[in-house]
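Down below is the structure, laid out as structure tokens.
Only one protein chain is missing; all other protein chains are in place.
Showing chain A:
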Amino acid sequence: MTITKLLAGAALALGLATSAVAQDKTKVGFVYVGPVGDGGWTYEHDQGRLAVEAHFGDKVETTYVENVPEGADAERVMTQMALQGANLIFTTSFGYMDPTINVAKKFPNVKFEHATGYKTAENVGVYSARFYEGRAIQGTIAGHMTQSNVIGYIASFPIPEVIRGINSAYIHAKKVNPDVQFKIVWAYTWFDPAKEADAAKVLIEQGADVILQHTDSKAPQAAAQAAGNVYTFGQASDMAEFSPMPRISSIIDNWAPYYIARTQAVMDGTWESDNTWDGIGPGMVGIGEITDVVPAEVKAEALALKDAIAKGEYHPFTGPLNKQDGSPWLADGETADDGTLAGMNFYVEGIEGEIPQ
């Protein structure tokens, strides 16, 4: 078995060597979990890809494959990209983690960048954005805007990133409105307009008049618009076509600067495996325009919070904070460390319900 494996490895390496010869353009591949037209997560990654093309012009060639299921299919798509001479491959979904690591082992000369994961290697870097910083601003606005004191939250999967967002939004909504209550629906999807619309309708029927979403389609925005008196926030993408109502602001993922920088690094031969987790400060997380539906003083408060976070003066997870079960988490003035945040699997005190197991 080992001998045949070695042979196969050698054959692959040979194929790689021949394909890498005489290449003047830097080839950058992107693997997307959704369609580029989802208007949210994948759309923004594709905007990043287009920015790379616009920035480097003839010096780069980008390719992408969309709607790639996580697992064996992803591994095949990445291998095909590498075999066709890609120098740098961005894999843009958490579920691509193990496939990325597997393929990277076979192609030591190709650089890989995996979004939102935690496994790195010599030729695999990881990157993500501190979306929870944006959630803090969302929570502040939502806490002020709600009349019914019920805020609906369409969650995707119970993974640390999503739980972080819920906690951050809740903490800041509670801060400005002690009576606020969160209703959370788990949709178990990143992109499914029908399911997301249903979730939004259920939340609205249960009295929610502000809906936050951690799913990628615009369906909740449309559902809120149909219902009338409900506020929403754009997710991943600005979703400006729903402003000024129901969309009153948004969290925008801005991958372009990072993608351009990493492509440049590959061109210069200075690329090294990294673990990037950037927020509002470096511009990876953007806050979309807060519309005039929001009272001026609320808007000012939200923008002040944004500035404080951007300058590093304020951390959204600052004590005193307790966990849901009442046990202490952060002491007064203490801020959460990245390790705890990265693996966050608990609600903070005050949120009702359980994280699905």
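Note that in this section contacts are C-beta pairs under 8 Å (C-beta built on N, C-alpha and C of every residue); 3 or more make two chains touch, one makes a residue touch a chain; residues count from 1.
Everything that follows uses one rule, which is that contacts and distances are computed from a predicted model.
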Per UniProt, the name of the complex member that is left out, chosen from "ABC transporter permease", "GLPGLI family protein", "FecR domain-containing protein" or "Cytochrome c-type biogenesis protein": "ABC transporter permease"
Option from A:T63, A:Q225 or A:S273 whose C-beta touches the chain left out: A:T63
Residue, one of A:G95, A:G134, A:G165 or A:P193, that touches the chain absent here: A:G95
Residues in chain A touching the chain absent from view: 1, 4-5, 7-8, 11-12, 15, 18-19, 29, 35-36, 63-73, 75-77, 79-81, 83-84, 94-95, 98, 102, 118, 157-160, 188, 342-345, 356-357
